[in-house]
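Every protein chain of the complex appears in place save one, which is left out.
We just call them A and B in the order they show up, numbering each chain from 1.
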Amino acid sequence: MTSWKLWLPFALFLAFFGLVASGLLSPSDQTIESKMIGKPLPAFDLPPAVTDRPALSAADFATGEPKLLNIFASWCVPCIAEAPHLQALADAGATINGVAIRDKPEDIAAFLARNGNPYTKIGADNLSSVQLEIGSSGVPETFVVDGKGVITYQHIGDIRASDVPLLLEKLEEAQ
Amino acid sequence: MIAEAGLACLWLAAALSLLQLLAGGFSLAGKGAQLAPVIRPVAILQGLLVTAAFVLLIWLFLRTDLSVKLVAMNSHSAKPFLYKFAGTWGNHEGSMLLWVTIMGLSGSCIALLEKRLRSDTMIATLAAQAFVSIGFYAFLLFSSNPFERLPSPAPEGQGLNPLLQDPGLAFHPPTLYIGYVGLSVAFSFAVGALITRNVGPVFARAMRPWVLGAWIFLTLGITAGSYWAYYELGWGGWWFWDPVENASLMPWLAATALLHSVSVLATRGALRTWTIMLAVVAFSMSMVGTFLVRSGILTSVHAFAVDPERGSFILALLAIYIGGSLVLFAVRASTVREGTKFNYFSREGALVMNNVLLTAILGIVLIGTLYPLLTEAMGTKVSVGPPYFNPVGAIFALPMLLVMAAGPILRWRGDSGRRLVNLLALPALATAVTLLLVIIFGGSIGILPLLGLVLAVGLAIASVIPLFGRNLLRTPLSIWGMVIAHLGIAVALFGMASESAFNQEVLVASNVGDTHEVGPYTLTLNAIDPVAGPNWTALEANITAQVTGSNASEIITPQSRNFTSPTMQTSEAALLTRWNGQLYAVLGEENDDGRWQLRLWWKPFVPFIWYGGLLIGLGGLLALIGRTARDIKRRRYDMQDSDMQGEAA
Partner (left out) sequence: MRILFCMTLLLGMTGIASAQQSMPPAPYAYQQLDDPAQEAEAKALMETLRCLKCQSQSIADSDAPMAGDMRHQVRTRIAAGDDPEAVRAWLVERYGDWVSYAPSVSAMTWPLWAAPLALLVLAVFLMRGRFRRSNAQGSANAQDGEQG
């Protein structure tokens, strides 16, 4: 047998080693980003989730002003954590529309009463259909939608205090 | 003091394995011949010490000693005895200790029992075994100490994942580890033989029982794991090509190939470099599997606390052992004579094809498992699943079934085509008849299940042909083993194909009193009752299963369980096994309208998958017994290195 053939297994092993070592050094993040960024918000028309906020449809976003679309639920613990920061965004002038996932009106009302209500409109998405339409894979998530109704940015997970300026900046960019 | 004693045993065992390596290294280098006699006793003592450490850890778990971190993290005083015991290895540290314990005991066994090998090869083998052990000792002692104490004892343990509290799963991991470690012994033999340039039939016969043993345990481990997933997860799936499942399949594929090439080497003195290569590959696959499972590098977030540091440690060990042995292979293999060439039409010819096809399947599984990692490194996430593995694997698996049917019938060295055609006429006919029957009565089924069904029937018949014309009582056990193992493959294949082709699913929301039909059964939901177990409470559905049109009926009771410590909900499927299939019932949630969700399946011949697995294991066991008995006899009558004709592959 020629000697180069005998080195072939070692070469294959080096390739394998390089691959997994690089995979180990840059641990994969488990988040699945939406592929809808840069695309128009798909059409939807959700019923109202609570009595004191109007219902939400895709048309509500194409009004010339950039807005936030926040995916949340009363059963979601990180949503409680992000509530004050959402309020901070609302206080800074951001318009936040909520999409409540798989939730009962009374639960949402109780959640909002306890944690504050930064939302302008809230749609009830009991089948996660809007969530699936915009490529969101979890709760909470926040999308920036520009005035033409095009999704420009996705924030996965709860909003921390440090994320607030970034989201405001993204809203600014979406002008 | 139990924990400290355990740690002391572990350190001592580690020190002994270092001594074993150094003594072996020096005596091979010709600088310490006087060291050679200590190697065997050191290997035996090392095995005993590490076993003592493991027994002490079991003791800690049985006592639920909450001052030990590992116990506090993984056990609970209210856990049933069996799971306190099995909980010892239901975690990363404990399972690694189990791993080195099996490795140490294997080393002791080689040192005690192996008398055939040339002494320098023997020393090199034990040194290689010590070299591998040292890495795992270092891993345990420096990064995963199982005996670590807590600053102050925990008030109560955190408990064991309820899904793991199952008799099947309690013994599934150790079974796989024994298989993995058996392959590490084969690896040590291969390295020893390469170092001392002693690759031949004697080496093959010394290695064969380890390969066979490892292979039996891997077979049983995979079979048990698959059955566990099938009944415990509540969806009736038995294989999903998940990275963790693949991690256990790859060593099995490599071991299967190795098993067959070892036969060729033992019998014909050929396939020397190939066998060495396979021994290295088989152990690599155990290491790769362990690495994939523990590092969390692929998104199959395993129950073991995934930790990049541990991942790096295993990867470093992998680089040293596998990289090192492959370099050794590249340097030394050219000096190994590959042996005579074969006729296409001979037992060894078929075995070569079997080896190449198995290796190709292994390649497909490895590439498919790692590919998402490659694309992610380039910025794209993809998933590779059944739509890839099934058809692509079949490209190689289908011809392999044909080789499997023909191989055992062929004679060594060369055979006539006419004889083969005559012998295979019956299986071919059976295949054709089955094909006709399935096409007429089977309805529309996919091409892969169809091929699986008909080839399984043909293979089942072909696999018993080697018994034709023999006196069954005087047939060597190794022949029986081969026949039964091959039959097992056919049986398992039949179960898989039948489940894919004819599975019936009924999902219903049911009121109490409603009846539902699935497969041959009519099911009536009688009641939903609360029941309680040692560390869980459950809702239990009481369902009458009646064979439609007859009076025979039975009660089945699927449960929806809520475990305490840790809190978790699981569904316990109810299974009703008949010769021709299994009824599988799961109780789901209660709907708002008071109806209960039931998931019901009739899965024709599905238990054949695991019967097949057991048959394969049994075949391996018979072959192991037969081989060992013959080796002992051979050793007694003639010690000469012979190229004797073996009876079977």
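As a working rule, contacts are C-beta pairs under 8 Å (C-beta built on N, C-alpha and C of every residue); 3 or more make two chains touch, one makes a residue touch a chain.
Predicted model, so just to flag it, every value in this text is computed and none were measured.
Peer 1: Where the complex has a chain not shown, which of B:Val38, B:Leu62 or B:Leu233 is the residue touching it?
Peer 2: Checking each option in B:Val38, B:Leu62 or B:Leu233, the one touching the absent chain turns out to be B:Leu233.
Peer 1: Of B:Gly417, B:Gly513 or B:Gly549, which residue touches the hidden chain?
Peer 2: Touching the chain that is not displayed is residue B:Gly417.
Peer 1: Which one, B:Arg40, B:Arg561 or B:Arg599, makes contact with the chain that was left out?
Peer 2: Touches the omitted chain: B:Arg599.
Peer 1: Write down which of B:Pro167, B:Pro387 or B:Gly533 is the residue touching the left-out chain.
Peer 2: That would be B:Pro387, which touches the missing chain.
Peer 1: So which of B:Ala360, B:Ala541 or B:Val606 would be touching the chain we can't see?
Peer 2: B:Ala360
Peer 1: Over the whole complex, note the residues of chain A touching the chain we left out.
Peer 2: Contacting residues on chain A, toward the hidden partner: 30, 32-36, 74-77, 102-104, 107, 126-129, 131-135, 137-138.
Peer 1: List the residues of chain B that touch the chain left out of this view.
Peer 2: These residues of chain B touch the chain that is not shown: 161, 163-164, 225, 229, 233-237, 240, 242-245, 271, 299-303, 341-345, 349, 352-353, 356-357, 359-360, 363-364, 367-368, 371, 375, 378, 380-388, 392, 395-396, 399, 402-403, 405-406, 410, 416-417, 420-421, 424-425, 428, 505-509, 566-571, 588-589, 591-592, 597, 599.
We take it that only the chains that are shown with their structure count from here on.
Peer 1: Could you grab the centroid distance between chain A and chain B? Build each centroid from C-alpha atoms only and quote it in angstrom.
Peer 2: The separation of the two C-alpha centroids amounts to 42 Å.
Peer 1: Name, in rising order, each residue of chain B that touches chain A in their complex.
Peer 2: 273, 277, 280-281, 284, 288, 291, 295-297, 299, 301, 308, 311-312, 315, 318-319, 322-323, 326-327, 329-330, 333-334, 338, 370, 373-374, 376-377, 381
Peer 1: Can you list the chain A residues touching chain B in their complex?
Peer 2: 1, 3, 6-7, 9-10, 13-14, 16-17, 19-24, 26-28, 30, 32
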